[in-house]
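For this view, one protein chain was removed and the others were kept in their places.
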Amino acid sequence: MGTEKQRGDGGGGTGGRYAPAELMACVAARELCDGEVVFVGIGLPNLACNLARATHAPGLVLIYESGAIGAQPERLPVSIGDPSLVTGSLMICGMADVFQFFLQNGRIEVGFLGGAQVDRWGNINTTVIGDYASPTVRLPGGGGATEIAIHARRTLIIARLDPRAFRERVDFITSPGHRARGGGREALGIPGAGPTRVVTDKAILAANVETGELELAALYPGRTVDEVRAGVGWALRVRDTLEKVPEPTDDDLRVLREQVVGARRGRGADE
Amino acid sequence: MGTEKQRGDGGGGTGGRYAPAELMACVAARELCDGEVVFVGIGLPNLACNLARATHAPGLVLIYESGAIGAQPERLPVSIGDPSLVTGSLMICGMADVFQFFLQNGRIEVGFLGGAQVDRWGNINTTVIGDYASPTVRLPGGGGATEIAIHARRTLIIARLDPRAFRERVDFITSPGHRARGGGREALGIPGAGPTRVVTDKAILAANVETGELELAALYPGRTVDEVRAGVGWALRVRDTLEKVPEPTDDDLRVLREQVVGARRGRGADE
Amino acid sequence: MSKVVSMREAIARHVNDGDVLVIEGFTHLICFAAAHEIIRQRRRDLTICRLTPDVVYDQMIAAGCATTLVFSWAGNPGAGSLHAFRRAVESTPPTLAIEEYSHFGMVARFCAGAARLPFWSLNNYQGTDLPAANPQIRSVTCPYTGRTFATVPALNPDVTIVHAQRADAEGNAQVWGLLGVQKEAAFASQRVIVVVEELVDSAVIRADPNRTIIPGLIVDAVVVEPWGAHPSYAQGFYDRDNAFYLAWEGISRDPAKLEAYLAQWVYGIADREEYLRRQPELVARLTARPAMSGEVSYGY
Partner (left out) sequence: MSKVVSMREAIARHVNDGDVLVIEGFTHLICFAAAHEIIRQRRRDLTICRLTPDVVYDQMIAAGCATTLVFSWAGNPGAGSLHAFRRAVESTPPTLAIEEYSHFGMVARFCAGAARLPFWSLNNYQGTDLPAANPQIRSVTCPYTGRTFATVPALNPDVTIVHAQRADAEGNAQVWGLLGVQKEAAFASQRVIVVVEELVDSAVIRADPNRTIIPGLIVDAVVVEPWGAHPSYAQGFYDRDNAFYLAWEGISRDPAKLEAYLAQWVYGIADREEYLRRQPELVARLTARPAMSGEVSYGY
């Protein structure tokens, strides 16, 4: 997910002070606590993690499934295996260690997930649109998203609201949510807590602690419940009291643009 | 097994030109072919492997269970994890790789085994004399000898003849031979061919290709069948035609003493 | 004894029609030079396996080398889709068979292959549709807890091609930076081709044995091919060509453009040396700036 693309589609925010993607990055960054161990993906998660590291969470430990532990990328990585994730990292290990000794071992506190389809229980589909054997659209597939959804102590979903994306049911469960194929997480013996929060372009959805159903938990400045409902393909429950989502501060935006996005000293695509 | 000790016990060879241990090392060295991958133990196996490498088998690949691959020790290692096995080796890997990717993978062509007790089927006991729960003598135990006996494509046993060592039955099977607990190697699904040859201080025993029973296959210069039978605790079969074991050449002995044993530039015990 | 041969010779000798082939390297050290030679030699009916098929397998699929793909994530990392792959699996009937896992599942398959165990156990796949889509994902019961765990079958390729920064003539290969599953894939394989940026004396390898990830004793051929991983990268040698990865979106989307690409950059040239000679700007644009590791002592 190139950042240009999000910058390009014009500020949805007040007075176009920021682009939707920038707002999403700022909101997602606030979901991370200092010192946490985060499994980072490319695109918005990478922006959010590096923004958090540059602001309120300097002790955030960034782990990439490619095997870079404690990465300090000096440019915005275009891929999850970018050389800038290696140079100056704390440790490089093989992927057998990443998945067995870090992820399955329970050392990852936060995992980021995106997806073409998300259902009301937080199940995610990144595999296929339509039938698996004869797909309408073949998506890339799970990659590490299946095991991240199962083993990260909690996951954050980042996706733009769209009824084609937020659906009653997903075509294929790539990453299990709170009620997946065969039942709930505990019954299935899934260690992680699953998707606790969903950061969208208009609001934050959160899982109901009892039922696991995604509910509207917070509105972004200037957004309405109806706007959000219009982007969700099921009868979205709305919490009695909605959290307030503060606007990105000028500081957040400056750091995001200058230190995180602007940091890119990459070659090839980056020049 | 320190080499002084074997030197000390006076030449059993013709005119005391060499010590029994030196003869055993020379005979064992001849059992190794150039280019083979050998799992090396400390003591006589180490002498034999380094003698072979210095004479007819320069391409011998020495692997130590400690994780040193392609070692070229510049001194006689006192332990299997001696630092001289690391410096100048081709590869150092963790022990999980040694046992899974090298040994269980079937990459080891020859393994050396010794033991307090060896039975007529080549089963070896390095665990305990007497009852396991209340032992008369507690031996060190298997170490890597169990998996070497199972996975090395063939093994060589090195031991001095003594009816208390070569017995009808061993007190405990640490390393399976040709008929172990529960049957033959094939029936048990054991990949390696097992102990094909036993290098002793007076003769070479070899496993019968059909039965797997150890038989007298070769006599050392000046030794008699009766001498050998006196050192074995079962009715030892003697092959109709015995192989000839040539005396160690002066060259072999010079290399062994000067380049292999004499190579030790170790500190601590070695000064 | 030296195992150094040309790429042409290595592929001709060790890669056969119908083989199960692995060209590994997670983003890092993906041996495009080998893939291009396989395409030039028109290998057919290959089962190609990689965690991320990447542009390298999209090209082999487009060239008609493969009948089956074993994988876990089939996108163009950071740039879009693999359109040759998508056309093949989205057509009815599909012209490419697939066997799909997650990254962890593929890694576990290589671990089992390298350890010569027929299966590997992992705590994974609960609640997903993957086991239904792939019957090779099965389960075992733990003899201590009674809990069930997922299993994947060992992957033991006929031939694995590993790109490394350097090796000696016998194939003792050293890699730094991202390691992916290169070591596991090599140990799992019947035959191994090591392709290196730099051929070094054994003394260089022996000076730092902890950097060796593949021992010569499992290697069948060594190919010296500088820039052989372009457009992927080699840490310490050259950067990833992100411009090319982004351009692939447009090239692969249009079958005619893709054909033209293969005609010009694969069929139309003799080897990697010509590939480089024809785009001299690569070296200027992508050569790595130094960032030294420092030394340690192996003395005693």
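Annotations
For clarity, chains are labelled A, B and C in written order, and residue numbers in each chain start from 1.
We adopt the following convention: contacts are C-beta pairs under 8 Å (C-beta built on N, C-alpha and C of every residue); 3 or more make two chains touch, one makes a residue touch a chain.
Quick caveat, the model's predicted, so the values are computed rather than measured.
Of the options B:44, B:113 or B:173, the residue whose C-beta touches the omitted chain is B:173.
Between the chain not shown and the residues A:46, A:100 or A:196, the one that touches is A:100. Shown as candidates are C:93, C:280 or C:294; the residue that touches the absent chain is C:294.
Of the candidate positions A:92, A:232 or A:260, contact with the hidden chain is made by A:92. Take chain B: the residues that touch the chain left off the picture are 2, 42, 65-68, 77-83, 86-88, 92-96, 99-100, 103-104, 123, 127, 132, 134-138, 140-147, 150-151, 172-176, 180-183, 185, 188-191, 266-270. Take chain C: the residues that touch the chain left off the picture are 116-119, 121-123, 138-145, 147, 149, 151, 153, 165, 176-177, 179, 204, 207-208, 210-211, 233, 235-240, 288-300. Mapped onto chain A, the footprint of the missing chain covers residues 37, 59, 61, 68-70, 72, 83-84, 86-93, 97, 100-101, 104-107.
Keep this in mind: only the chains that are shown with their structure count from here on.
Separating the centre of chain A from that of chain C, both taken as means of CA atoms, is a distance of 28 Å. Remark: chain A and chain B have CA centroids separated by 58 Å (rounded to whole angstrom).
Rounded to whole angstrom units, the spacing between the C-alpha centres of chain B and chain C is 41. In chain C, the positions touching at least two other chains are 183-184.
Touching two or more other chains at once is no residue of chain B.
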